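A single protein chain has been removed from this complex, and every other one stays in its place.
Labels run A, B and C following the written order; every chain starts at residue 1.
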Amino acid sequence: MGANPAENHPISFRWLLKARENGGKIVSVDPRFTRSSSQADLYAPLRSGTDIPFVGGMIKYAIDNNLFHKEYVAKYTNASFIVKEGFDFKDGLFSGYNEETRSYDKTKWEFETAEDGTPIRDESLENPRSVFQLLKKHYSRYDVETVVNVTGTPKNDFLKVCEAFCSTGKPGKSGTIMYAMGTTQHTVGTQNVRAFGILQLLLGNIGLPGGGINALRGESNVQGSTDFGLLFGDLPGYVGAPKALPEHASLKAYLEKETPKTGYWSNKPKFLVSMLKAWYGPNATKENEFGYHNIPKGNKNYSHMALFNAMYKGELDGTFLIGTNPVVGGPNAGKEKEALSKLKWMVAVDLWETETSAFWQKDAGSNPEKIDTEVFLLPACSSFEKEGSVSNSSRWMQYRWKAIEPKGESKADLEIIHSLATRIKKLYKNESTPAAKTINALHWEYGGHGEHPDIDVICKEINGYDAKTGKLVANFNSLLDDGTTICGNWIYSGFYPEEGKNLSKRRDNKDTGGGNFLNWSYAWPMNRRILYNRASADPSGKPWSKEKAVIWWDGLQKKWVGNDVPDFKPVVSPSEPGGQNPFIMMKDGVGGVFAPSLNDGPFPEHYEPFESPVANLFSKQEMNPTVFIFDGSFNKKGNKSKFPIIGTTYRVSEHWQSGTMTRNQEWLSELAAHMFIEMSEELAKEKGIKNKDKIIVSSARGEITAYAMVTKRFKPHKMNGKTVHQIGMPWHFGYKGFATGDTANRLTPHIGDANTNIPEFKAFLCNVRRAD
Amino acid sequence: MVEINLNRRQFLKLSGATAATLAIVELGFNEKEAYASSKEFKIAKSTVTPTICCYCGVGCGILVHTKDNAVVYTEGDPDHPVNEGKLCSKGTTIRQLYTTEKRLTKPLYRAPGSSKWEEKEWDWMYDRIAKRVKETRDASFVDKEDGIIVNKTERIASLGGAALDNEETYLLSKMMRGLGIVYLEHQARI
Amino acid sequence: MVEYAKYVDVTKCDGCRACMVSCKNWNDLPAEPQDFLGSNQSHAKVTANTWNVLSFIEHENSKGNLEYLFRHSACFHCKEAACVKVCPEEALHYTDFGTVVINDEKCVGCGYCVQNCPFDVVSLATYKDKHGKEYKKAQKCTMCTDRLEEGMQPACVTVCHTGAMEFGEKDKMIQKAEKRLAEIKGKFPNANIYNPAGVGGTHAIYVLAEKPSVYGLPENPKVPTSAVIWKDYAQPIGKMMLGATTMAVIGAYISNKIFYKEDHGHDENGGGSNE
């Protein structure tokens, strides 16, 4: 659901097919019948943007039919917690909403606590203010009729999916939900995932083999790059980036505010201080709070869309683009291209000339004479012309060796980044302005030969070592908050525990049990393969079932043993405090059925997309009331009378992201050579379009031309007595490379999720007509 | 350095006399064993280097066969527990990442108002970029905001990096934040 | 000699098309972009530089349910191959594995095989020699016989992640197909094993979910009768006739010589018995 693994993550699909050989069932929920659907046992169509009704209906089904895993829910989730008086939900809004700021006062969603601050629980789940009862009440509105009227799913198909998936609530069974951008690229993206989380907690499917909710990462190292803090809000290891707030003004203040008393995050000071030591080296002292003041602090939304909004307004002078192509991949891409021309300079590092680095060319529809942007295009080499590690969707950190020298004059990004850093630092060497001070404080000693840094030095800095002796730390348990340890990214600490022992290079492919391959590469944290695997055992420490055993408490050895590294303190027995709290990263040690920290509500609630052809059947709130609405021309909204058709974008097996890595490859370019628009036979007939015709798709943002692919695999949604058409298109195309075509993102809006700011690519309004 | 164990390579189970007539070559790891024939077997004598696929996040293993400074073949790594030698259409193509004529092999520079690229030397590019970064940074650097030390520049942005190696993302994250950049984003957002 | 076969269970295929790229990668084949075909399918059929093509078929079955069918199509490596039969140069030949391959050095690009293949698999590729002169050679899937010789499996089989393809002894592959057929009969009542007798069976055996014609395959392919008459009768007889007439002429010449000597009275002008 929200993923099409046969096309976008084919090798993950291999394991689904294997699971089926062992009696598993594959369910595909997608607006369009995909290559994944072709292999599914059950297929259910749904209208783009209606995942919450669909999963909400499943939650109701599980509760009503008593199919949830009661003990798991009572012990391992916050379903037993009591929510304070004052929490309410009315007509699409949770309590505490402020219309002006478009935000909630989250203090209205807090739990009742005992005097020591621990939440009060009712494990019978019967207290009317318990999370469970509130959940039940919330989703009582998601009855089958309403759900299918919103999603457009044939009732029978919906019920079959409910029946099949909810059957995994029994011990000995597990079900997983694999999702990708079909889930996240919505104004309710985070809540879509939350809905999956709630369902999986109810069914007791988290922490078990074959369970969980699995984000299928779209890029080889989007996991690692996020782990290392390449998003504005996080420093490496998901330590929140400090803001320009009084409570973040000093390290002390920051740690006081951001360190929870319980849960594993209570170790945050050790992680942050060790990281500061790694960044500022000898310039990080106890006296100067380990250089904390050097970390940049800002309060704005610096996310992708905000960034381009700022660029469009001329608020940015320079931009680095490292292997990224927003002119194809960004929302409202036509506008993002225009924004680039406001830059004074741009540095693009890529293997190819992309639509983005060439935005100033005539071919891009620009007038070069009028664009004053200075563009530096640096040739990077490919992944096998250098060495280094990447982290996959399962957090396996795997090493890639160098197979060949970089082609031509291209260079490894490592060298490019290193060279730029050293040269910039050199320019500041003799200055003492505030700007100079912070950069001069940055510790940058990576040895190596010539301009190429020594990757082992970097690896050791990431893993961590003793500041005095230089001895590598075994793992993050050895980190301290007094400045005596250095560690660039705590979650990776442990992958390089001894000199010459980079565990990401391990290639022992013997199955160590449960398909965990513990001696193959290294999985952060601590080489754990299944997160929250404590939940695979019952509160007493016995596996819920033999079939799904992962770790268990060995009373004789007095430790947790099994097929995986325990994602738990290995010596804490089930009877000790915290011994029954599997979700160690959560403050309360339990899974969050109720999530009081999110911006748009503690329970997922259905809101229509920014652009929708129908009214919200659940409440008067049409759109997620907390999404940020950009102003100006970036945010033109289409209405349903002019644009009655739902548009969605997706990927095909043969191309990747903005196409730079596949449209420059002849073999892939021939496989998917043309931009196309998929549509139902019914819509084609209505519009007088024949298969292979050239057609024009328009939205409030722009128009594109492409071939019509009229297919039986798209069917009009019939809901609430109405027919709604949906079309779909790949977003890989641009005008560079071997396979060229119009860019789908010229149609998509600049609006995003309320928590993550991920753009809503997956549901927008458009119209189609023949090109001639 | 790299220990490759190809024990799981799926050789045909050939029986009896047939097998004897067919030389099974361990991919030229040992040159002495390499296939000697008038038309040389494609990957005989090639050097094999394991890598991880650069496309999606599944993390499949791939073997890169190189010979005479050319990439002659790429295939799924049969030892890899994720893909067991299998690949999708994209993973199978990574050979063309190297061989395609579209690869950039020289730094390119586009001057303001110009309608064409100019080839430049790396040093020239690095120095000029460093200069531009410094100019912008110096002009826009904010050390204090409402009495709070913020040490940032909001006039430079950095985008991308989801295809970089971990070590590279670490350096990038460190350098960008070290420069005071807050507009720091990559593909996880889109 | 043990016969080998490629087993293709199309019901397991998820259409990723790695087999297509893998084939090009191993065999160093160039891309040949095509016009838009109105579906995800890239090439209408296999060509001289695209030895296997994945066909995409949207089929509504008798119950009105949509099936999205895929088929990896490549050379069938017939046991009695029309292409081998018609090849005038013996360039097309059977290997010890049962595969049918073209000897590039012998092929003259006549195209007889192209026209006589019942599956439309063989095509002519155009190349340029070092003087820029164009020449043609027939090309098709070789079942990676060069890999087979090294004890490896065909590139397409090696890469296939769904288990839709396997390579092994033909008997075992047929057993596998039969077992699979029994499994899927419930879901696909029209399922069948495609190993057509008209070409003596093939060394690429398919488990098909629907009738062969749904996949664009001939229901009863065979070596063209014309090719049989041509190669098994006309050509030998033709050669015999050529031989016979030549022999007759030689015989006549010799006998003339003999009679001429005996009967020297005849004049050289050959007036014959004009008296």
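Annotations
Following the convention adopted for this analysis, a residue touches a chain if its C-beta (ideal position, glycine included) is under 8 Å from a C-beta of that chain, and two chains touch if they have at least 3 such contacts.
Going forward, contacts and distances are computed from a predicted model.
Only one of "Oxidoreductase", "Urea ABC transporter, permease protein UrtB", "MrpA C-terminal/MbhD domain-containing protein" or "Formate dehydrogenase" fits the UniProt record of the hidden chain, and that name is "Formate dehydrogenase". The absent chain, not drawn in this view, touches the displayed chains C throughout the complex.
The missing chain, though absent from the display, is touched by one residue of C:30, C:189 or C:238; that residue is C:238. By the touch criterion stated above, the residues of chain C touching the omitted chain are 86, 88-90, 108-112, 114-116, 120, 133-136, 224, 226-227, 229-230, 234-235, 237-239, 241-242, 244-246, 248-249, 251-253, 255-256, 258-260, 263, 267-274.
Here is the rule we go by: only the chains that are shown with their structure count from here on.
As a whole-number value, the distance joining the C-alpha centres of chain A and chain B reads 22 Å. Per-chain CA centroids place chain A at a distance of 49 Å from chain C.
Chain B and chain C have CA centres that are 40 Å apart. Residue positions 16-18, 20-21, 25, 161 of chain C are each in touch with at least two other chains. Multi-chain contact residues of chain B, defined as those touching 2 or more other chains: 83, 86-89, 91-93. Taken together, the chain C residues at the contact with chain A in this complex read 12, 14-18, 20-21, 24-25, 30-34, 36-40, 42-43, 50, 58, 60, 66-70, 161-163.
Those residues of chain C whose C-beta lies close enough to touch chain B in the complex are 1-2, 4, 16-18, 20-22, 25-26, 96, 146, 148-153, 155, 158-161, 167-168. Across the complex, chain A meets chain C through its residues 6-7, 10-11, 13-14, 17, 33, 35-39, 652-654, 666-674, 676, 691-692, 707, 709-713, 738-739.
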